[in-house]
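This report refers to the structure that appears directly beneath it.
Excluded from the complex is one protein chain; the other protein chains are retained at their positions.
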Amino acid sequence: MNNPMREDQITTDPAKPAQRMRAGSMTFAAMPWVIAAFALLVMPFVFTDNSAITIMNQMAITIIFALAYNMLLGQGGMLSFGHAVYAGVGGFACMHVMSNTDFFAMLPLPVLPIFGGLFGMGLAMIIGSFSTRSAGTVFAMISLGVGELIAACSVIIVAFFGGEEGVSGDRTYGMPFFGVEFLQQIEVYYLIAFWLMLSALLMYLFSRTPIGRMANAVRDNPERAEFLGYSSRWVRYYSFIFSGFFAGIAGGLFAINYEIVTEENLNTASSGVILLVTFLGGVGFFFGPIIGAIAFTLLQTVLSLQTDLWAFYAGTLFLATVMFFPGGLAGLLMMHVPAIRMGKASKLVVPYIITLIPALIGILGLAALVEMTFHFRHASFGDEEMTVFWTTFDSHTAMPWVVAIGITVVAFAIMRRMLPTLKSAWAEANAAPKANASSQANSSSQGGAA
Amino acid sequence: MDLVLVNLIDGLVTGLLLFMLSAGLTLIFSMMGVLNFAHASFYMLGAYFAYQISIALGFWMGLIFAPLIVGVIGAGVERYGLRRVHQYGHVPELIFTFGLALLIEELVQFIWGRNQMPYQIPDVLNFTAFAISGNSIPAYKVFMIFISIAIFIGLLYVLTKTRVGMIIQAALSYPRTVEALGHNVPLIFMGVFGVGTSLAGVAGVIAGPVLGTFPGMAFVLGSIVFVTIVIGGLGSLWGALVASLLIGWITTFAKSYNIRMEDILNGIGFATPENLDDNMFRDIWAVTSPQIADILPYILMVLILIFRPYGLFGNRDA
C-alpha cells in the first residue's frame, strides 16, 4: 500500500457533499436570521408589560455588545479587560448629539447609533494602533490600562463625560421618523431590534470575509498566518476597529434607551461583565454571545429580584463555566450536534431527565443553604424568620437545616447514581464518530524512521 | 526639604507594600506564564483573616497565621483550579483568575458584609516614632517598612542562596529542562503560587489597619499591582521592586504637591485662553496633580508598553 492515508477513507464521493452544501447553503443559512427577525417582531406581543420590554431592550443591547466583544475574544483571540470604553464613548457621543438640539432636530433618531459607532471606531483606531501589536497578555494589560485611564478621565474631563452625574438628554427632540417620536418604550424596542438584526448580520458577514477568516487564522497561529502573506498585526487591527464600531453602536443604543450615560458605562466593572457574558455564552461559536447575553440578563434581572446574592451565584456559575465547560453554553449545545445528526439524540432524553432533575434539586438545595447561612449571619437581631422557595421558617432552629442538608445530599447522591447511565448513553449516542476518530489517532502515532 | 523627606517615607511605605504584592505576582507569572488577576484578592483575604484572628488571639497571631492560611488557599487554587484550566490555554487561565477575583469579593461580602471592618493597629505600635518638623511619622509605618524589607531580603536569600531557590530560578527560564532533570515542576508551581499568595496575605495583614479592611480593597490595589509588574517588566523581580517604588513615590508626590496643568502649559509657552470657561479644553487646563495622581501609573504603563513593550527590566514577551 503506497498510500497510507486512504486506508480509513470515508466512502462517500468527496465532490458531492461540497456541491450539496453550496447549493443548499443560501436557504439554509438564511433560516436562523428569518426566525430571529420574526421572534424579535413578535416578542412584544407575547411579553406585553413594560418591565418585560425594558428587559428585552437591555438584552438586545447586551447582545450587540457581546457579539462585538466576541469579535475580539472568540474570533480574534484578543482578551480585552477594557472594552466597555468603546461602548461608553459611543454612548457619550450620542448623548452629545442629542443635547445639540438644533442638529438633533434634523436627524431621525434611528440614525443616531451610527455616531456612537463612529466614535467607538475612532477611539479603537487610536488605541488599536499600539495595542494590537501583540495578542495575549500584553494586549490584555494595555486594554486594562487604557480602560482604567479613560474611566478615570471621565471624572476629570467633565465637558465630555459630565463628571459623576454623567450626561443625560432627551431622545424625543429628534426629527420624527415617519411620525414616530419614540415617546414609548415599545417604539424604542423596535428601533433597538432593528439595530440588533442589522449589527448581528453585519458581524456575522464580517466573519465570512477574507479578513474575518484570517482573524481566526491569526488567533490560532499568528506565525503561520504571517507566512501566508498576512501581517498578523494588521489583521488584529482591523478586527479591533470593527469591534470598536459595533461596541459604539451598542453604546449609542444604550444612550437612546436610558437617556443617560455615566462613568459606569465605561468602567472596568462593565468591561468585566461583558467578558463574563460572552464567555458564559461561549466564545467558540458566533451565536454563543447571544445566548450568554440572554441568559445573563435574565439572571441579572430575575435573580436579583429574588436574592441579594445574585452576583455571588453569577460568579460561581462563571467560574464553573471556565473550569468545566470552557465552550460555554453554546459549546454545551453544539456537543449534541453529532448525536442529532446521527438521529440518536433521543437516547439521551431519559438519562438527562433522571440525572439533571436530581442535580437541579441538589443545586437548589445548596442555594437554600447558602441563603440560610447568609441570613443566619447577617439578619438583624430578632429577625429570625426567612423565606426560601416559598417556605417561611426560623433560620435559628435546627429543623430547616436538617431538611435542606438532607434534600441536598439525597439529590446529589441520586445524581451520582445516575451519572454512569448518562455517561454510557452519551457514549452510545456518539459511538460511530468516536470509533472513527480513535482509529485515525492510532494511525498517526507511528514512529520516525530516523 | 522636610516635606520631601516625609513624602519619601510615605512613598516608600506605599512602594514596599506594592512590592510585596508584585513580587509574588511576578514570580507566579514568570513560572506559569499566567497573570493572576486574583492576586490582590489574596491580599484582601489576608487582611480579613488577620482581623478575624486578631479578635481572638491578637494582632501578632494574625500576622503569623493569616498569611499561612492564605498561602494554603492559594496552593489549593493552583492545584484544583488553575491546573485544570491550564490545559485550555492562557486566555482561559487569565479569565479564570479574573472570575476568581470576582468570586472572592462576593465571598468576602457574604461572610463579613459590605462594611469596613474595625481592624486596628495594635496598641504596641500606636505611637509616633519621630517627627520631621511637625510632621509625625507613626511607628506603624516604620514597622511596615521593616517587615517589607525583611521579606524582600528573605526572598532574595531564598532565591539566590538556597537549593530550592536555584531550582525555581532555573524553572523560570527553562521549565522543561528542569522537569527533565527530575524535579517535580507541578509541585514547584504549587509552592510558588502558595508562597506568592501568602506574601500578598502578609501585605494584607499589615496594610489592613491603615488602608482599611473592606470588600473593595482588592479592586483598589489590584489593577495598580498589574501596572507595577508590567512597568517593571513581566517576570522581573528587580523590575517589580523598582516599579513599585517608582509608583509609590510618583503618586505620593503628585498628591502632596499641587502642580496645576495651567502652570505647566504656561511654562512651556502656551498662554491661558481668555474665556477659559467656554473653552473646549477647560478641563485639561484645570487639571491638578492630586487629581490625576491615581491615574499616573496607568499613563506610565501605557507609555511604557508603547515604547518599551517588555517593561523596564523585562526581557521576554508574554
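Labels A and B are assigned to the chains in the order they are written; within every chain, residues are numbered from 1.
Everything that follows uses one rule, which is that a residue touches a chain if its C-beta (ideal position, glycine included) is under 8 Å from a C-beta of that chain, and two chains touch if they have at least 3 such contacts.
We adopt the following convention: contacts and distances are computed from a predicted model.
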### Choices "ABC transporter ATP-binding protein", "aminomethyltransferase", "NADH-quinone oxidoreductase subunit D" or "Sarcosine oxidase subunit beta" - which one is the UniProt name of the chain not shown
"ABC transporter ATP-binding protein"
### Query
The chain left out here touches which displayed chains?
A
### Message
Which candidate, A:34, A:175, A:228 or A:269, sits in contact with the chain we can't see?
### Response
A:228
### Message
Can you say which of A:65, A:92, A:115 or A:206 touches the chain missing from this structure?
### Response
A:206
### Residues of subunit A in contact with the chain not shown
1-6, 9-10, 12, 14-15, 17-18, 22, 25, 205-206, 208-214, 216-217, 220-221, 223-232, 234-235, 238, 242, 437, 440-441, 443-450
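Here, only the chains that are shown with their structure count from here on.
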#### Entry: Cα-centroid distance, subunit A relative to subunit B, in whole angstrom
32
### Query
So in the complex, which bits of subunit B are touching subunit A?
33, 35, 81, 84-85, 88, 90-92, 94-96, 98-100, 102-103, 106-107, 109-111, 113, 223, 226-227, 230, 234, 280-284, 287, 291-292, 294-295, 298-299, 301-302, 305-306, 309, 317-318
#### Entry: Contact set on subunit A toward subunit B in their complex
73, 77, 79, 81, 130-131, 133-134, 136-138, 140-142, 144-146, 148-149, 152-153, 156-160, 268, 272, 275-276, 279, 309, 311-312, 315-316, 318-319, 322-323, 326, 370, 374, 377-378
